[in-house]
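For this view, one protein chain was removed and the others were kept in their places.
Letters A, B, C and D mark the chains as written, and numbering starts fresh at 1 in each.
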Amino acid sequence: MVTPALLLFAPLAACAAIVGITRRSRPLSAGLAIGGMAVSLLCTVRLFLEFLNGHAHELQYSIPWITLPGLTLEFGFLINEAALLMSGVVTGVGLLIFIYSVGYMAEEEHRSRYFAYLSGFAFSMLGIVLANNLVTLFIFWELVGACSYLLIGYWYQKPSAAAAGKKAFLVNRIADFGFLLGILLLWSYSAGHGEAGTVNLLALQERLAHWAAAGQLDPTILGWIGVLLFCGVVGKSAQFPLHVWLPDAMEGPTPVSALIHAATMVAAGVYLLARIFFIVSAVPSTMELIAAIGGFTAIFAASLALVEPDIKRILAFSTLSQLGYMVMAMGLGAPVAAMFHLTTHAFFKALLFLGAGSVIHAVHGNDIWKMGGLLKKMPLTGWTFAVGTLALCGIFPFSGFFSKDEILLAAMEHNRFLWVIGTITAGMTAFYMGRLFFVAFLRPAASDSAQHAHESPAVMTGPLVVLALLSAAAGFFGIPAFLQGAHHAEHHGINWGVAGLSTAVAFAGLGLAGLIYLKGWRPAAGLLKKLESPGRWLSRKFFVDEIYGWINWNLQQGLARFLALFERWVIIGFMVNGTAKLTQLAGRAVRRLQTGQLQSYALSILVGLTLILLWGWRP
Amino acid sequence: MIHPALFYSFSALTLLGALGAVAARHPMRAVLSLTVSLFGLSGLFVGLGAHFVAVIQILLYAGAILILFLFVVMLVESPETERMNIRNIWVKLLGIGFGAVLLRILWRVIGAGGEPPIAPHAVEGTVEAVGRELLTTYALPFEAASILLLVGIVGAIVLAKRKVT
Amino acid sequence: MEIGLNHLLGVSALLLIIGLMGVICRRNIIMILLGLEIMLAAGNLAFVAFARANGNLAGQIMVFFVMIVAAAEVTVGLAIAVVLARKIRSVNADEMRQLKW
Amino acid sequence: MMLGPVSWILLAPLIGAALLVCVPSEQVRWVRRIAATATGIPLLLALSLIFRYDPVAAGYQWVDRIPWIPSFGIDYHVGVDGISVVLVLLHAFCAFTGVLVSYRISQRVKEYAIFYLLLIGGGFGVFTSMDLFFFYLFYEMAVIPMFPLIGIWGSKKDRDYATMKLTLYLTAGAVMALIGLLTLYTLSPVKTFDLIALREAFLRQPLPPATQWFLFPFLLFGFGVIAPMWPFHSWSPLGHAAAPSAVSMLHAGVLMKLGSYAILRIALPLMPAGAVDWLPWVAGLACMNILYGGFVAMAQKDAKFVIGYSSSSHMGYVLLGIACLSAIGLNGAVLLMFAHGIMTALAFAAVGHVYDQTHTRILSDWGGLIRQVPFIGVAFAAAALASAGLPGFANFAAELLVFFGAWESYRWAAVAAVFGIVTTAFYMLRAVRTGFYGPLNPKWTGLKDATPFEKIPYLILITVLLVVGCWPQSLLTLIQSGTGPILEIIQQASVGVLP
Partner (left out) sequence: MNPGFVIPTGWSALLPELALTGLIGLILIGDVLLKEEAGKILSGIAVAGLAAVGFLVAAQWDQPARTVLAGMFRMDMLAVFFKGIFTIAALTTVLIARQTPALIRRGLGEFYLLILTATLGMFLTASAGNLLMLFVALEMITISFYVMVSYHQEERSLEAGLKYLVLGSIASGLFLYGLAFLFGTTGTADLTEMAAVIQGGLTESPMLVLGLFLVLSSILFKSACVPFQLWAPDVYQGAPTPAVAFLSVGSKAAGFVVALRLLIELLLPLGGVWIPVVVFLSGATILAGNLGAIPQSNIKRLFGYSTIGHGGYLLIGIAAGSFLGTQAILFYLAAYAFTNLAAFLVITAFSKTTGSDEIRDYAGLSRRSPFLAAMFFLALLSLAGVPPLAGFFGKFLLILSAVDAGHGVLAGIGAIAVVISLYYYLMIVKTMYADEPADPSPVPVPTTLRIMLWICAAGMLGLGLIQKPLVNWAAAAAQTLF
């Protein structure tokens, strides 16, 4: 009980302490944040060791949070292998990024605020990881969203940053609309057969298993539950069609992008799928939908990365694409593969982002076409970046190879079409990463700032090195085997056919990129011409943002404006003021009776009396 | 009970006098016409056995009030300048119309009421009988009436007097 | 034909309406006051008739009080008429329409 | 006769107002001190009541009863049960922080304080009265002082219209409810205005369902006006906008709750069958509140209007919670009354702070203010996030309960309600972004952030929101002890009505 609580609350304590006490001292704040994270990491390690020693398999602790007749909500932890793995990723990668941030944000004025946010984020993320029930999970789900909002908008004076933060939060809110409905539906569904509704994952699992055994499952409702819950995933993990916030989120500081928008938070969707796998996997059509969305997102995002000039955005699209892989894997019924890829991806994508941060720190710009020659100027950054690139491309023996291979293998087994998509995506991944690396690091320097770039300080390169080591070696850690504790079903050896093909495709992509961007090879002019218009589609991201903008402006804002007008003219103008006007008019009418002329007053008495006698009495 | 011939003639006198008073162009004529009407009324009173009241009517009304009217008529001496305007006509028309309706209602009620039996032991309103009642049973209203008259007097004085310097 | 109560009341009703018409249709204040007198007279007649019918004196004594009331009322009314005549050189009720609406 | 703490809570502001009448108006310091004391004492008492209330025993506690007009069955009868103790605390918080925020008022301070304290006293009276007559009396007493408070100290542009509309609208609702109350009184077998006695009488001998069906709307819409139920809400955003900050705080924080409190306290237990008939309609109207209010708020440019429409939107959740007629919904509704009260007070305090210096409430005229007034900016952002249902703030827990309750009772309404949090996020974040983020408008470089003293109310409110948000059960236990009996009555009635 104490260890997981400490694991969860150490970053929160750091956050509170920064806000309450060390606001004015930057070093202290950074120290507190790192300390909090380190405590969490140590706790994770301790739990991990307990697991490895076989002392525990699944741990659950909970305290009641809300107890009412008909509804019991608890606050609690459920620790299993996947949670520990995720917790390890969050605390481990997080700690490295915290340390890196000290260097990256050295010139920042309000660094205390930054570290407070980061600590708050770490707390929230760990909350998602550990939550034993969907409401607790949702609470932290929202909290990470808020932290992400605050961190993206960290440079709030930049309109684009402020807008990006808002957009991220809102898109996630739309997704959470579905997620929350899913929780509600699940809760009420679970209340069947004489039992109170619950949102506790273990209880649900038990109950569903029991019902499945009895053949009492309702696939329609369960399907809906799966789809609604998946909505949350689509938002948080930025799957198509709610992917639009992630590229914009790159407005935040780069370490934030690394931590939140690459390694951990966006992966929370995949993690959620792992947690509720027993629900979504109950209905095949839901699984198909999930797999399809994941696969589409993978290739879609990869295609966008092909023409993007901004280094962080390339990485962001790549993140989208890799998340697509993971979601697809979930949909294909391979949660272990997904979680494996999640882990390796966390390492190499964090590495890539931090590397990119280092570059940006040096050249003060995001445009890869204004870089070049950085490998020599910043060797440590360059070589670690290369490691990350290779890992991402899935080149043996880097970690990406193993995890991606597992996914493609699952696809090969379950859905050939998705396998083809996955393989093409792997090629595209290699191409755009190659493009990025070659242009930024190998081509001659394209600008003054690139000319005078310097290697970053040790506090930044240190984490890079650690991450590079992890990216390179994570494939050999036996992560799937560890996870297997949770999911006993699958393990395959490496299918060399699939692996070979994907590696070949990756090499082809890298090679093509090298041909075009290093050797200056230009395919025939005709081909270029033909590629122009798809290129425009790509650079405008298939106009998805524009479509959403149109919908936002015309439907949502239009409705808002219409209702505001309705309010103004119908409710206030007609109903309220109309009544008031009518009353005043009646007042004036009554007043007009008062002619001031004596005889008409006398007449009124006569008329009044007569009418009273006529109608009041009818003699 | 009053003899029909006397009743009809006094009634005619009363009503015609009243009509004349209302319709007369000049106030002077109206006042005189009203005097006639009041005499007719006194006649009816006598016929109903209300001798004291009949006398008082002549004395007080015809003798005092109408004289007061005459004084005022002569004092203000303003010929009726009744300009015709639309509202006036409407008021008059409506007045007459509703007056007729009201009259019709009264008529029906009075007719419907039938004829309550005239008390066999008809009390004669002699001076003595009325006077005794006034000073015994009705002593309080009698005293109050004196104050009422005081109000009338004070009121007339207050209103008519010129500004106090 | 016997003269009954309703005959007398009929006369009084006519008298009342005539008085009312006087008040409503005439605009000379003095004429209006005359109309009021006629209305009171109608009441008197009714009282006396009822007194006769009921065989008690209260109705006749009422007439006595009504006359006192009428006297006081007319005195005040005429005083107002006189002052008005002095102020606005008119006893036409139509002239007085400052107070309205 | 010894008066208990509840009576003192109620009397303290009124005594304060009476004292202020005697203080010369130049003694501004003393006026402020008296006002702060007169609201501080209730706050301390209310806090002590919260800790000392016994939810196991439940029912009304610290009851004071003085026969007032025995021939009409009217008693001075006050006390708090689990619901009112929470709302008394809310009112005490808003009142006290409102006084602190009002320290900025410098013009005609004495009159302001007197009206303000009367308003406070009325609010406490409503929440503690157990007698319908006094309930109504205090209800009006809480409404009428708004007229001068907005009319004199409000923002010049629209105060005349706003204050008149507010007063008339609320009074119209009140008299409508009064008719209902009086009819109940005349129909009751016991001729009394005592809520408990009436409740028991109607429990023994319920009104015929048709009568309840006819009478219920009087109370529902009469009190619903202040709730503010769609489409009778239009007085409220304008009223907020025109009012001075502290009055907006009380208005949105407390006054609006009077309506839903009255429905919960009077209409439901006395006419349970009517409630069963009518509350589905209320659920529909509540959805209109939520969505309509939310969308209209999106189109607003004025900060106070945004919060104003947001309030009417959020009060829709309260109504929806009540309409659920389930333990979850009712408790959620009461908790939301509390949470929303605190949150909206916080928002109005922050907006008022800025408005007092900039004299504009148009969000796009502000711009980047968080740089200049970081504390106020953070307070506003906190309020915005709380309003948008961010976990950790009390609003989330309350809204969550309403969702659960609605999901059980009216599934379609729950969908609308959940969608409501999306709209809330839309306009609240827009407000934060337009007003406080982005580059600082150079006009406002002279703006002053809150002084340490001025920070106190904000810190109090934020703390309350967070404490309740993290540990909602602290209040829910109390609330449950109050809503439980009401629910029992409803259930008995629906058993009676439904085969």
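Simple rule for what comes next: contacts are C-beta pairs under 8 Å (C-beta built on N, C-alpha and C of every residue); 3 or more make two chains touch, one makes a residue touch a chain.
What you are looking at is a predicted structure, and each value in this text was computed from that prediction instead of being measured.
From the touch rule at the top of the page, work out which displayed chains the omitted chain touches.
Among the chains that are shown, those touched by the missing chain are A, B, C, D.
Of D:Val28, D:Ala58 or D:Leu182, which residue touches the hidden chain?
Answer from the full complex: D:Leu182 touches the omitted chain.
Among the options A:Gly54, A:Pro444, A:Gly520 or A:Gly616, which residue touches the chain absent from this view?
From the options A:Gly54, A:Pro444, A:Gly520 or A:Gly616, the contact with the absent chain belongs to A:Gly616.
Identify the residues of chain B touching the omitted chain, counting contacts across the whole complex.
Spelled out for chain B, the touching residues are 105-106, 108-110, 112-113, 116, 132, 135-141, 144-145, 147-148, 150-152, 154-155, 157-159, 163-164.
At which residues does chain A meet the chain that is not included here?
For chain A, the residues touching the absent chain are 583-584, 586-591, 593-594, 596, 598, 601-602, 604-605, 607-609, 611-613, 616-617, 619.
Take the complete complex as the reference. Which residues in chain D touch the chain that isn't displayed?
Within chain D, the residues that touch the unshown chain are 25, 68-72, 111, 133, 136-138, 140-141, 144, 147-148, 151-152, 159-160, 163-164, 167-168, 171-172, 175-176, 178-179, 182-183, 185-186.
Note that in this section only the chains that are shown with their structure count from here on.
Using C-alpha centres only, name the chain that sits farthest from chain A.
B
Give me the ID of the chain with the smallest distance between its Cα centroid and the all-protein Cα centroid.
Central by C-alpha mean position: chain D.
Looking at A-D and B-C, which one has the bigger number of contacting C-beta pairs?
When the contacts at A-D and B-C are counted, B-C has more.
Where the centres are mean C-alpha positions, what is the separation of chain B from chain C, in Å?
5
Provide the list of chain A residues touching at least two other chains, using ranges where the numbers run on.
In chain A, the residues touching two or more other chains are 595, 597, 599, 602-603, 606.
Please output the residue numbers of chain B that touch at least 2 other chains, ranges allowed.
In chain B, residues 88, 91, 95, 99, 102 touch at least two other chains, as defined above.
For the complex, which residues does chain A have touching chain B?
Against chain B, chain A makes touches at 595, 597, 599-600, 602-603, 606-607, 609-610, 613-614, 619.
In the complex formed with chain D, which residues of chain A make contact?
For chain A paired with chain D, touching residues are 64-71, 73, 135, 138-140, 142-143, 146, 149, 153, 156-159, 162-163, 165-166, 169-170, 173-174, 176-177, 180-181, 184-185, 187-188, 556-557, 559-561, 563-564, 567, 571-572, 575-576.
Which bits of chain D are touching chain A when the two form their complex?
Touch list, chain D to chain A: 165, 169, 231, 234-235, 292, 295-296, 298-300, 326-328, 331, 368, 370-371, 385, 388-392, 396-397, 400-401, 403-404, 407-408, 414-415, 418-419, 421-422, 425-426, 429-430, 432-433, 436-440, 472-473, 476, 480, 484.
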